[in-house]
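All protein chains but one are shown in place.
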Amino acid sequence: MDMTPNMTLSENVLLSIVLAPLAGAIVAGLFSKAIGRAGAHWVTILGVLTSFLLSLTVFKALVFDGAAKFDATVYTWLVSEGVKFEVGFLVDKLTVLMMTVVTFVSLMVHIYTIGYMADDEHNWDEKSLAGKNSYQRFFSYISLFTFSMLMLVMANNFMQLFFGWEAVGVVSYLLIGFWSTRETAIYANLKAFLVNRVGDFGFLLGIAAVLMSFNSLNYAEVFAAAPRMADATFQVFPGVDWSLLSVIGILLFVGAMGKSAQMPLHVWLPDSMEGPTPISALIHAATMVTAGIFMVARMSPIYELSETALSVVLVIGALTAFFTGLLGLVQHDIKRVVAYSTLSQLGYMTVALGASAYSAAIFHLMTHAFFKALLFLAAGSVIIAMHHEQDMRKMGGLKKYMPITYWTSLLGSLALIGFPGFSGFFSKDGIIEAVHHSHIAGSSLAYFSVTAGVFITALYSFRMFFLVFHGQERMDEHTRHHLHETPAVVTVPLMLLAIPSVILGFFTVGPVLFGDYFGDAIYVAAAHDGLAVMGEHFHGAFGFILHGMMGLPFWLASAGVFTAWFIYMKRPDIADVFQDKLSVVHRILENKYGFDDFNQKVFGDGSRGLGGLLWQVGDVKVIDGAAVNGSARLVGWFSTVVRHIQTGYLYHYAFAMIIGLLVLLSWVVVPGFVR
Amino acid sequence: MAFTDLVFYVFAAISVFAGVRVISSRNPVHSALYLVLAFFTTSALWLLLEAEFLAITLVLVYVGAVMVLFLFVVMMLDINLVSLREGFARYLPVGIAVGGIIVIEMIMVLSARYGDMPKPAPHPASYSNTEELGGVLYTVYVYPFEIAAVILLVAIVAAITLTLRRRPGTKHQDPAKQVAVKREDRVRLVKVPSEPRQ
Partner (left out) sequence: MTPDVAEFAPLAAEIFVLAMACFILVLDAYLPDTRRLIAFRLTQVTLLGAAVLTWMQYDTMIGTTDRMVLLGGTYVADTLSMVLKLAVYAVSAGVFLYSRDYLRDRGILKGEYFVLGLFGVLGMMVMISAHNMLSVYLGLELLSLSMYTMVAFQRQNGVASEAAMKYFVLGAIASGMLLYGISMIYGASGSLDLAAIGRYVAEHGAEDRILAFGVVFIVAGLAFKLGNAPFHMWVPDIYNGAPTSVTLFIGAAPKIAAFAMVMRVLVEGLGGLHADWTPMLIILAVGSLAVGNVIAIAQTNIKRMLAYSTISHMGFVVLGILAANKVGYSGAMFYAITYALTSAGGFGLLVLLSRAGFEAEKLDDLKGLNDRNPWLAFLMLLLMFSMAGVPPTVGFYAKLSVLQAVVSADMVWLAAVAVFFSIIGAFYYIRVVKVMYFDKPEDEAPIFAGFDAKAVLSVNGLAVLALGVYPSGLMAWCAKALG
């Protein structure tokens, strides 16, 4: 490796990476009529391609040429009492990994969208104005999303992080409700937005706590000062001392729970499948939902100083990984199965974070981004072929009609369940092992969850796989007649995504998981460093595979696949028997543990009731009635009275002037004279 | 008390009396004539101050020209005195009160400076007020003087603009047009087909 430590990253290159998708979004969004459909997809794809290629050069510079990390301010927005609010970039190996993943997946999704949205006008009412330029608008949104996500990951300060955080939230809102004439889509995007508000509120409080205690928003400054704050406490309620860093860590994690859909703030993600499938792949599988994971990894210098916060992260992640996986078993909508699988996998990443295995979390994030994007796009491919039918009960036997989709789906599913040698295997096994080595509170629960989760993952993944591609053809005659493989713009991204899904783990497990890839980008306290212990036993990727073949997770995954085959292929009647015998369990799962009902009843109806009360009494009566209208009426009345002074008579006017003169004289001269 | 002081007080008293009569007189012609009286006495006061030019100008311009015009207007207009004087009694107390306060305040202020006002130096025998004025009018004050000229021009323009009116219906002859007229303007040859014999 050629080491030239003096080499630095160019600010202009970094700016171009961020701004190219923004420029594409602006052109496609504001000039949609002028550039037409082809213009819109070309300009946005060009923007994202620029970003991706430049990200690759940055990746090369940082990883292979040994360039120093970039940490500098690009623009100072304002300075308030010594605190700077800036736009700045921190680009190290962690960041560049995210940048490359985000831009690559985004590029694939852009290309895929050309095929997916080709006949989008059928999804709109003919009279709908929003349907007129929906194609261009969609491209503008996804480019805007790419810009927001890059701003998020490249931030070197909390303000920009928050900007990116909120910006991806807004774009996600716009995209979930993209088909704005569908009531379910509107409901889903409102739900996503509101649930994220809860998380963002915690996040904002966390940033405020950082600002309050560190008096800075810059990462480097905060991280440098964090060790001195390790024992600091403060009181929210009088008499109760809380560790400052724990509070900050947990508050920031609340934000991550919203964005990365951890229990109990996970409820928005399944509903967000109302959005077009490319979005589900880009935002709700590969990139945006990983923002929380990335954020916690980025904040590792803070989390490492608080075991309490790590425990909270670990337990929440474990619960999410296990319970949301179970929900995937009872879904019929193909995209919802993938969505619950995403939830479960995000739980895995969170568990890794809690176990201080940040690099394992990021590693899983990376591999997951590829194979989950693949699975989503494959699901989308099926949906296109099925004429936008998403119910798996109406599919089956698609293997012979859609060979490419079939094979890429198989590869993606194998990666997902962690079949040895596939990229998911390395990352998932790494997490399970890391949890095994962790000793903080909740680690045994987490170990059980992630291990049992392997079986569940395999079960629901192959349940879906068999239901869609094998068995009886349950679709109607018309659909069957038109079944064929999707066009190249759809299948090429599938194939391109399949490659990293299979091989990426094999080549990167060494440096990323056990090597010093991340360097000082991630900080792990020696006491927590389970990965280091594992690293001592690591002897290359082949050894890891061999070791994995003998481990419990492999047998669990195999059992899961077999069970799925047995229940859904061999003896489909068993599924019904289970459903009858375990009707209570089934109902609980169908109701998704009652989270939605609870939220709807307590928070939804409760806040509406409270709002109605405040509106009727507080607003209408007190503020509008007495304060606003009352004072306005008073002034108005006074005004109509006073205007009668303006009589129109010349001598009244002249007299008023004389009176004015008299007042001035008496007010000023006489007192001045007496003095 | 010197003789000039006596003269001053006599003329000043007449001037104030005339001023009061201008506004209290029932007949507008009388008011105008009292105003003439006030101008005369004021010009006498200026003579006492050796401001002969101003004194003469005041009489010539105001008495000779402005007031004569004013009298013409007053006499030609049929002014309803009763309606003009309506409310005079009603407003009188307020007017007197306000005026009285202002007078008192003025006296308070001005009397304080009265004692220490220095007397101007006596002029030499060859002093001519007119010459002095002429000396500065076109030199030091040339700029205000020019502006004053512009104001007079604007006054002329304004007066003409507001009063000159061409009524559309008036009958008048324009000799130039009459001379310039051509045959084509007046005579039109019309070809009339001859009526067929019945």
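So that you can tell them apart, the chains are marked A and B in the order they are listed, and the count of residues begins at 1 in each.
The criterion applied here is as follows: a contact is a pair of C-beta atoms (placed from the backbone, for glycine too) under 8 Å apart; a residue touches a chain by one contact, two chains touch by 3 or more.
Since we're looking at a predicted model, the values are computed, not measured.
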Displayed chains contacting the withheld chain: A, B
Hidden partner chain, touching residue among A:V13, A:V170, A:A559 or A:L665: A:L665
Contact partner of the left-out chain, one of A:V79, A:L546 or A:A656: A:A656
Subunit B residues touching the omitted chain (full complex): 106, 109-110, 112-113, 139-144, 147-148, 150-151, 153-155, 157-158, 161-162, 165
In subunit A, positions touching the absent partner: 632, 635-636, 638-640, 642-643, 646, 648, 650, 652-654, 656-657, 659-661, 663-665, 667-669, 672-673
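Assume only the chains that are shown with their structure count from here on.
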Interchain centroid distance [CA atoms averaged], subunit A/subunit B, Å: 86
Residue ranges of subunit A in contact with subunit B within the complex: 655, 658-659, 661-662, 665-666, 669-670, 673
In the complex with subunit A, residue positions of subunit B that touch it: 91, 98, 101-102, 105, 108-109, 112
